[in-house]
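Only one protein chain is missing; all other protein chains are in place.
For reference, chains read A, B, C, D and E in written order, and residue numbers begin at 1 within each chain.
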Amino acid sequence: MQMIEAIIKPHKLDAVKTALAKIGLLGVTAVECKGFGRQMGHTERYRGAKMDVGFVPKVLLKICVKTEDCQKAVDSIVEAARTGEVGDGKIFVTPVSQAVRIRTGERDEQAL
Amino acid sequence: MQMIEAIIKPHKLDAVKTALAKIGLLGVTAVECKGFGRQMGHTERYRGAKMDVGFVPKVLLKICVKTEDCQKAVDSIVEAARTGEVGDGKIFVTPVSQAVRIRTGERDEQAL
Amino acid sequence: MQMIEAIIKPHKLDAVKTALAKIGLLGVTAVECKGFGRQMGHTERYRGAKMDVGFVPKVLLKICVKTEDCQKAVDSIVEAARTGEVGDGKIFVTPVSQAVRIRTGERDEQAL
Amino acid sequence: MLRRLLASRATPMFLFALMLLAGGSPVHAAAVQPVEMLPLSNLSAGDTAWMMTSAALVLMMTGPGLALFYGGLVRRKNVLATMMQSFILMSVVSVVWAVIGYSLAFDAGNSFIGGLRFAFLREVGAAPAEYAPTIPHSLWMIYQLMFAIITPALICGAYAERMKFSAMLLFSIAWLLGVYCPMAHMVWGKGGLLNAWSGGQFAALDFAGGTVVHISSGVSALMCALMLGKRRGYGKVPMPPHSVVLSVVGAALLWVGWFGFNAGSALSASPLAVGAFVATHFAAATGALGWAFYEWLKSGKPTVLGAISGAVAGLVVITPASGYTTPMYALLMGLAGGVFCALTSTKLKHWLKYDDSLDAFGVHGAGGTLGAMLTGVFAVAAVNLPTAYAAPAGQVARLGWLEGNHVVMFNQLVATVLTWVIAIVGSLIILKIVDVLVGLRVGEEDEYDGLDLSQHGESGYNLEDAFSATFAGGGGATLLQEELQVVPAVSHH
Amino acid sequence: MLRRLLASRATPMFLFALMLLAGGSPVHAAAVQPVEMLPLSNLSAGDTAWMMTSAALVLMMTGPGLALFYGGLVRRKNVLATMMQSFILMSVVSVVWAVIGYSLAFDAGNSFIGGLRFAFLREVGAAPAEYAPTIPHSLWMIYQLMFAIITPALICGAYAERMKFSAMLLFSIAWLLGVYCPMAHMVWGKGGLLNAWSGGQFAALDFAGGTVVHISSGVSALMCALMLGKRRGYGKVPMPPHSVVLSVVGAALLWVGWFGFNAGSALSASPLAVGAFVATHFAAATGALGWAFYEWLKSGKPTVLGAISGAVAGLVVITPASGYTTPMYALLMGLAGGVFCALTSTKLKHWLKYDDSLDAFGVHGAGGTLGAMLTGVFAVAAVNLPTAYAAPAGQVARLGWLEGNHVVMFNQLVATVLTWVIAIVGSLIILKIVDVLVGLRVGEEDEYDGLDLSQHGESGYNLEDAFSATFAGGGGATLLQEELQVVPAVSHH
Partner (left out) sequence: MLRRLLASRATPMFLFALMLLAGGSPVHAAAVQPVEMLPLSNLSAGDTAWMMTSAALVLMMTGPGLALFYGGLVRRKNVLATMMQSFILMSVVSVVWAVIGYSLAFDAGNSFIGGLRFAFLREVGAAPAEYAPTIPHSLWMIYQLMFAIITPALICGAYAERMKFSAMLLFSIAWLLGVYCPMAHMVWGKGGLLNAWSGGQFAALDFAGGTVVHISSGVSALMCALMLGKRRGYGKVPMPPHSVVLSVVGAALLWVGWFGFNAGSALSASPLAVGAFVATHFAAATGALGWAFYEWLKSGKPTVLGAISGAVAGLVVITPASGYTTPMYALLMGLAGGVFCALTSTKLKHWLKYDDSLDAFGVHGAGGTLGAMLTGVFAVAAVNLPTAYAAPAGQVARLGWLEGNHVVMFNQLVATVLTWVIAIVGSLIILKIVDVLVGLRVGEEDEYDGLDLSQHGESGYNLEDAFSATFAGGGGATLLQEELQVVPAVSHH
């Protein structure tokens, strides 16, 4: 199994969820995060004190998939999450040696 | 070493922490997250506009353990986190190639 | 490629970001988290009800780097994040099998 | 335990109460004259201005005052439901009051309850009633309504975070008619049993509602806490206030509004009103210091929650005395109230092991009782002398215990005990009935999810724009077609 | 669609309106006498006290009342911009009012608009004007200013979350002069077309601003919603209130402040003021119940947002009637308002598919219209009889429809229709002009980032200390050198 970690723009979350659902991947865990990279932040002023907020709000998705589904999943995430502008985000894939469904104790691929 | 990532119901956090402490695992990092899966969300209404909130609040635990402790840890998490109802969550295990304790610079198993 | 996951004290975030920038690592994803470990929490009282808050706010950094840059990155994080006091945090390194830049579809090292 | 005990004792206590009532009423029912109406020429613009202001201030105590104070003390998932309890009572009580509540409280009737002359606000118009000779009768009615609103709202503090919305409504309505109206009539109503100004048998001193408002609500709150039982997880998981910030704002508004509550009870823009205003302020001040310094000594840190709770405690204690005592005595009474309520809300509660969620009893029940007794101690004839204590010609009038008047202490005691009995018996009976009708508590799941979601289908805060604004269609928060035409939400399974 | 239609029809409607005006004005311009000033000896301290209090209460309705009510209903990223709209209007409208607005509204002039006698507040001093014979002229002026402030502020609810700050300012100023001042003059100004107290042709009943304030703002709000179009994503992504908690506080303050709005409109601390006070309270109470119970029946749960919206709806409906009807009728009117506005704010809005973000039309436009008509139905001569309806000697006076006075219904209808026409035409013209000048809507990116950031460069909440306090220098939120000497921010690329 593989763990897909995708960092995307928050307003793309819906599109990605839908794309994954289309290929039968319904289990996803989402985490709010802040990203640093090429994309610039914004500026705020309070009584003349100027503040440059350098990070950008992002959402980190964790999706554990069967190795054979991995490529398909990555591709559909890329497709759904792309806007073509800086800051679209990244996808990282890492191997998963074991998975368990807590409710049933089922292991590995049955657990997904 | 192995990184155990457990997605559990928030109100089980305490039980899981205690269970891990029992087997001598005291280091844990917890992250608030939102889960999508079989478990259904809830509905809210504001001036007649009905909203179906599809995600469920979860907590993601990251626990890095010696490989030999891994099975024991996974089992006690499963035991402590189970309610038997949909939404109990998942556990994923991934290999860790290196660990460092920042304070001392100690490496790998000494770092845990 | 390697995924560096560093759990650090929130007020060290800036120093670490700067240290990484110095060695040319500009892409970072940060997540707020709560840590349990040797470092103690604090106590609050509300109308006599005493509460011992056992966790400590931390920040989890995820940085995906080329394998050859990994050691350098880890070392500069350790250096920048160290205060010498309990609670400085941990660094964990896990292998990454694939990386994708969503905007361009570039793969692996080009994607970082 | 205590709960079962009370339940089992309900009937005998009730009978005892009935006897008490029976004892007095027939004798007096006859004697009481109807409420007199006075000519419009009596009206004073200055008094009318102040009393309209006071009525507005007292309403502000409930909303937003109490709604914020209580709303901040509950957990995030119950904030709206808790604020709603205050807000909806502003509505429900008003309707009941107009239909019959006011009449039961302030028409002459017997020593225990008023008649129906003023039902549907008949004869409640521009002409002043003898209760407040210089303002329109309808202003007196609406001013009293504001008291009738906040009293049941105070009880919410005891059943917060676990009572059904429907049960809370039924309870409040029944409690208003069954406990509040009789109490108001006995203490302030013409010919009331405890009315020191119009020939009550026991001339009790209660300027602005120590017994009627605070003891009655506080003791009833204790009954609610006992009957409903503890919140799930109480004592095991912490239940910290989700925003003491809101509570500080609420407490400050309560303090400000209380000027309308106490100084308004003079029913005129007179030196008496000013005296009550001053006493009120000083008692709030020392109440806050009392509680905060008690904590400082005991646990090393004065808490903000302690300071604001103490201010409220001081205000509760001074309420019955505000129009009868001096500024300096007020400083003492407030201090006593702050320390005393700190003890009842921490030590006593944990010792007796009931879950009075927001200390409605600890502050209002305990503080009200202390205030009723201290009022007897510190009352000063020179400040304000009820007809019942008028001195025989040539003799100097004595009002408070310190002035050498002992009978007042007895009357205060009677009033206090009677209020406790009526509150206990009335509340237990009403709670039992409501429990049978709709059930008092929400289910386990509902309590766990929080009352905002389970009772009202809302959440108090949607602060994560990312999540509330983007999880549409794909299973996140999404507008269903029913109301809005949207791209059909993808079904997941 | 509807939007295009309206745009295309603007000119003819405008001409029709002009004719209407023309029809009346010449005839009357002559007839109207200048506003009379009275001697200082007329002043009443009691009335002055109450009216200063009322003015303060009405200002409190806008800030913090409305700012909180609306601010809580928008998404987190727009909270400050929304509160700013209320706050800045407290400033801008005041200046315009002092310079010329007050004069246009309350100098005699013709049947449609006042003259310039009071421009720059000339002759607006201590001596009472005939409008309010027992208080200083300047108090009447400032009291009326508070109305002029809240009226355009109510419109914000329709264009919230998408209008440019600059456009919003220009629109509000033009709207004040082009719609509000004429309306105020016609209904309350000396010789106004609809003024039932000083020889208006159509003697309409509007005690505290049902037409002038609520219909005019509510209908104009609808125009804004139509001209600006929907918020991006409306109907696809949910847009839940970011903090109903704030809205509950705001609603409660509106309720309290409304006593100054309605009871203050009696311009004295008199029984009439008290009557309005009582009616106001009861209508708010049943309004809340009406909306909440409607939801309870329809969807199984009474919402807190529903209850507070209903209270406001009840207050809107009673506004024109508050000084003309009885408490019991007020209970009915409030109830009707609560249910009716629940329908217009949910069903109607979704059916016609316009995005009235916070239901400014649904509550104020619809509720104001209902209130204007119901005022005709439930007015009671015995409560308050305008000179226009004085009965011939010997006959009993009739005011409301229920009392058998049918002509009042016709006058209410004329007033209502005329207000709708002026609001529609005036708003459309002003919106078009502003659109040409600066553009009405913010750009897509700006709307997505939120108005707080794009219009004001701030965010409402910085709750993550970790992130706001530590991301300095290294690219996070950092003080640039410009203002403060700091270690140079590391540049990233």
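Miscellaneous remarks
As a convention for this text, contacts are C-beta pairs under 8 Å (C-beta built on N, C-alpha and C of every residue); 3 or more make two chains touch, one makes a residue touch a chain.
Since the structure is predicted, the reported quantities are computational estimates derived from the model, not experimental observations.
When the omitted chain is restored, the residue from E:Val32, E:Ala49, E:Val219 or E:Ile308 that touches it is E:Ala49.
Residue in contact with the omitted chain (choice from D:Ser172, D:Ser268 or D:Gln455): D:Ser268.
Residue in contact with the omitted chain (choice from D:Ile100, D:Met223, D:Ala311 or D:Leu451): D:Ala311. The chain not displayed touches chain A at residues 44-51. In the full complex, chain D touches the hidden chain at residues 44-47, 49-50, 53, 57, 75-77, 233, 235-245, 248-249, 251-253, 255-256, 259-260, 263, 268-271, 273-275, 277-278, 281-282, 284-286, 288-289, 292, 299, 301-305, 307-308, 311, 327-328, 331, 346, 350, 450, 461, 463.
Contact between chain C and the unshown chain involves residues 11, 14, 34, 36, 38, 41-46, 48-55.
Criterion: only the chains that are shown with their structure count from here on.
The geometric centre of chain C is 52 Å away from that of chain D, both derived from CA atoms. The mean-CA centres of chain A and chain B are about 18 angstrom from one another, to the nearest whole unit. Residue positions of chain B touching 2 or more other chains: 31-32, 34, 36, 38, 44-46, 48-51, 55, 94-95. Across the assembly, chain D contributes residues 457-459, 465, 467, 469-479, 483-484, 492-493 that each touch 2 or more other chains.
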